[in-house]
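Yeah, one chain of the complex is gone here, protein chain that is, but the others are all in their spots.
Moving on, here comes subunit A:
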Amino acid sequence: MDNVDGTEHYNLKVTSELPTLQVIILDTNPLAWDSLNRTSNLSFPAALSQLLIFANAHLAFSQSNRAAVIANHIDGAYFLSPAPPGTDTSDPDEASLTPEQQRDIAQSNASKYRGFRLLEDEVRATYRRLIRATDPKAVAESANASYLSGALGLALTYINRVCFGGSGGRSNGIPGEERGKVNAAGGQVDDTGRTMHAKILVVSVTPDPAMQYITVMNCIFAAQRLKVPIDVCKLRDSTVFLQQAADATGGVYIEPEAPQGLLQYLMMGFLPDHTARQSLILPTKVDVDFRAACFCHKKVLDIGFVCSICLSIFCEPPDNAVCSTCDTKLDVSSLANIGKPVVALPKKKKKKRALDSLSESNTPSAADSPVPIP
């Protein structure tokens, strides 16, 4: 009977490739796009069509690949595709078209692959609705507005649901349970209970939202845990947070020198999927800026002060030397010496040090070395 062993069938590995979900986070701040258009001659409509070509290329790789587009707008983050259930996805401009224009559109759509057309129509229509609902006065006031952490949060929760069935990348590790999921999801599942790979592409034209430092970092760590790379295409204004995001999650960070050729950068830099990336040298930036934003004034720092209890970062010692995050009374006496020239220690002090280390070795914590037992 011992020869009948069922263990092997629990150790089967899924060898074939899983499909990929591509989430694109697109900045839609009108003022930022306008200034980009003036400096480097890339308008938003041109960029959007190039992005849609990129998304289509991704969909064309496999029948089961999927794509989602999220707008990082001036007053929040919104799903452009898939549109939230219950929203009207008809194009608001359609009614104003002449019959000839409508016929032209219908003819060009007739020969288009259905998967491409659905995505394009949905993204364009929801984007038009979004712009119509935006108050022009609000646009003027928000040249640098960005809801980066909100957009990343939406992307990650969506990925968690679509790719992990809501398990958060933590499989319960019980053999057999994951096999049950194979049927439920209708596809294959790897060791961690993931049914799809995912990657995020952030197309950014706005500067760092320093106020969102903590929340953006939280998103980066969540992405790291889900093993989702965050790719960054930075068209304008170099950024600290997104560099760290790409570095920490193993994504690609590119600042295109010639933004007009966006499509080239997208296709060459960001298209390869999980499997292809393992055998490629990625065109990412090697220099990474690891600066952090302080918790008190949200300034980006080179040198800061860190609470030894909760590791909060401050740009200057906090009021009354009490940490504003954990309310701990901090000892700031040692900080008084900062900026003074470093002086070699006098000999007397050295002696005292030697004594200290001697007395330390007599403490009970340092017990005799354990004797090996034969």
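The rule is short, and it goes like this: a residue touches a chain if its C-beta (ideal position, glycine included) is under 8 Å from a C-beta of that chain, and two chains touch if they have at least 3 such contacts; residues count from 1.
Following the convention adopted for this analysis, contacts and distances are computed from a predicted model.
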Matching the hidden chain's UniProt record against "tRNA-splicing endonuclease subunit Sen34", "Trafficking protein particle complex subunit", "Ras-related protein Rab-2A" or "General transcription and DNA repair factor IIH" returns "General transcription and DNA repair factor IIH"
The one residue from A:Gln50, A:Ser81, A:Thr126 or A:Ser149 touching the chain left out of view is A:Ser149
The missing chain sits against subunit A at residues 6-7, 10-11, 75-78, 147, 149-151, 153-154, 156-157, 160-161, 165-169, 172-176, 212, 214-215, 217-222, 225-226, 244, 247-248, 286-292, 301-314, 317, 321, 323, 325, 328-332, 334-335, 338, 363-367, 369-370, 372-374
